[in-house]
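All protein chains of the complex are present and in place, except for one that has been dropped.
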Amino acid sequence: MLSRKKEFVRAVDTISFTIERREIFGLVGESGSGKTTTGRLLLRLIEPTSGEIRFHGDNIGELSPQSLRQFRRRAQMIFQDPTAALSPRMRIGPAIKHGLDIHQVGSVPERKKETLRMLERVGLAPPEAFYDKYPHQLSGGQRQRVVIGRAMILKPEFAVADEPVAMVDVSIRAQILDLMSSLKKELGLTYAFITHDLATANYFCDRIAIMYLGKIVEIGPRKDVFKSPRHPYTVALMSSIPIPDPKHKADRLIPRGEIPSPISPPPGCRFHPRCPYAQAVCSEREPQLEEIEPDHQVACFFPCT
Amino acid sequence: MWGLGQMPPLLNVQELVVQYSTLRGEVRAVNDVSFSLETAATLGLVGESACGKSTLGFSILRIVPPPGRTVAGKIELQGVNLLNLPLEEMRRIRGGQVSMIFQDPMTSLNPLMRIRDHFIELFQTHDPSIKKEDALGRTTKLFDALGIAGDRIEDYPHQFSGGMRQRVMIGLALALDPKLVIADEPTTSLDVIVEAQVLELLKLLKEKHRLTLILITHNIGIVAEMTDRVAVMYAGQIVEIGPTGDMFGDPLHPYTKGLLESAPNVLHPEQSMRPIPGNPPDLVSPPAGCKFHPRCPKVFKPCPLREPLPISQGSRLVACHLYD
Partner (left out) sequence: MKSLSGIPARLLLRKVPKGAEVYLAVAGAVLLVTVISLTFLAPYIAPYNPIIEVGPALQPPSSQYPLGTDHLGRDVYSRVLYGAIVALEVSAISVLLSSIVGTVLGLFSGYSGGKMDRVFSMVMDSVYAFPGLILAIAIAAMMGPGLVNMSIAIAVVYIPTYFRMIRGQVLQTREQLYVEAARALGAKNSTILFRYIFANIMPSLVVVLSLNVADAILTEAGLSYLGLGIPPPTPDWGFDLSKGKSYLPGGYWWMITFPGIMILIVVLGFSLLGEGLNEILSPRLRER
């Protein structure tokens, strides 16, 4: 269970979930959903106001500074904006190597060798040529490969990917996702994949949690959630996305209005002011996540069929 | 001539070149582009970053930001070459006959002016004789059509949400009944559901007012849903142009095919998101011959040697040696 209070905004309000080993867990939501905050909480880049995050059973909020550094080796982050995530004054070779320097892995010449190997591994070949380049000399997709390489050189077990392909060209997106996928196989990684793009989530994730205004409204295996979405918000999301097929007739269930401000969320079910199926109880009590199918949970009093 | 239909075209762009200087050399953001557009048609300009689609949109209104400049070609609106017009006349055309919907509604509105004043100023600039009450009346009617509650008319931009601001942008673009509307990535910065709302609004207004629309986007889904014809751009050139249905059903240019296959599809994920290998070209020193050839799965002998010229293939025009 975790929630975080930033001034008077509950960016993430009392959510609970588990991520299984070797799974790709998707956190999907629009702005204000709390997905980005959740990602940072998972790595303790922000402190939770209350609640616990347990990594292999240990509460990461209670780690000593030394154990925290150990944790950082095992849990890494891939950022959304590859240009902003790289220091403009650091060449990409040293940038990737930096993790090894921080944790003093191997000898100094071994670190350089490992960095060259990683450059090749993420598709930046010939590695010697890329080692001395600055980020501004690379394209967006290449920079994202550097970001991934920097995280993966520590051979982590767990990686939070915060919209890793949102700022990358469409034709390159699949390249990056394929790279992440092959790294997962090689390192036995577990991913928390944060995105607003349902289509990418459907392509990449094993399990999905749909978030709205700080709450998880639906959670379950990818196939189930996409084949039969139960929460009206999930249904709305899925029907909203334009489909790249001119023969497809958009049959949209668009909820009225827009996402309210997280400063004063609606009472009861947060989605009720926009929900076409809302009834009296929806504004009075908050629905909890309940299992509607094996492993598929919904927080709604009147889930869709 | 690209894409001529039965009626004389509203817009005719010929051999347009837009260039800008960088520290490393000259870049042709728009490199010899020609196409035409009929009244009440919607043309999608689709491509990835730095393909020149936004620059092309700006050049029609002659608002390419420096150091970019249009160096060659013609842009004819109902026969009149916009590039030759004196600046005063061009200003009258902007917002009036040709208008633009910009990408980022957060920064496109003046935070110090009330929303209604944006409209009133627009009306008064183009018709100094108009009375304030009339301008206000027209603004209120527009709000209705845009789906914005009338009591919000006194608000400032920061009081509007992103989706509402984009509706305002659309309203500003349509207020003076333009002949041509250019929408530059109108929904890119919006959330999924708001994007759907804005797209539905655009569709409605498009039908109701018989708009001629150029829709610039990198989102293949939007192109499929909103356009009659599509022009695919790569490295500053149109590689393929034709009716939307034909383009999707049977893409001719290998880049078109690759682009369509790389698009995310939430209904059929297993068929989507196929990568195109390689990286986007460096426009300062682009590849020789066909600019797509280093990444093309169908590359063969003539490709690195000569730039392919547009060739007619049925309803479409393709620039690819496969069809020479």
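Order of writing sets the chain letters: A and B. Residues in each chain are counted from 1.
Methods note: a residue touches a chain if its C-beta (ideal position, glycine included) is under 8 Å from a C-beta of that chain, and two chains touch if they have at least 3 such contacts.
Because the structure is predicted, anything quoted here is derived from the model rather than measured.
Chemist: For a quick check of understanding: of A:A85, A:V168, A:C205 or A:V225, which residue touches the chain that isn't displayed?
Modeler: Candidates A:A85, A:V168, A:C205 or A:V225; residue touching the omitted chain: A:A85.
Chemist: Who touches the missing chain here, A:R150, A:H196 or A:K215?
Modeler: Of the candidates A:R150, A:H196 or A:K215, A:R150 is in touch with the missing chain.
Chemist: Pick out which of A:R72, A:R173, A:H196 or A:R270 touches the chain that's been left out of the picture.
Modeler: Residue touching the chain left out of view: A:R72.
Chemist: Using the touch rule from the top, list residues of subunit A that touch the missing partner.
Modeler: Subunit A touches the missing chain through residues 43, 45, 68-69, 72-73, 76-77, 79, 81, 83-90, 98-99, 102-103, 136, 147, 150-151, 154.
Simple rule for what comes next: only the chains that are shown with their structure count from here on.
Chemist: Need the CA-centroid distance for the pair subunit A / subunit B, whole Å please.
Modeler: Subunit A and subunit B have C-alpha centres separated by 32 Å.
Chemist: Residue numbers of subunit A touching subunit B in their complex, please.
Modeler: Within the complex, subunit A contacts subunit B at residues 30-31, 139-142, 169-175, 177-178, 196-200, 202-203, 226, 236-248, 250, 252, 254-255, 258-259.
Chemist: Can you tell me which positions in subunit B touch subunit A when the two form their complex?
Modeler: For subunit B paired with subunit A, touching residues are 48-49, 161-164, 191-197, 199-200, 218-226, 244-245, 248, 258-260, 262-267, 269-270, 272-277, 279-280.
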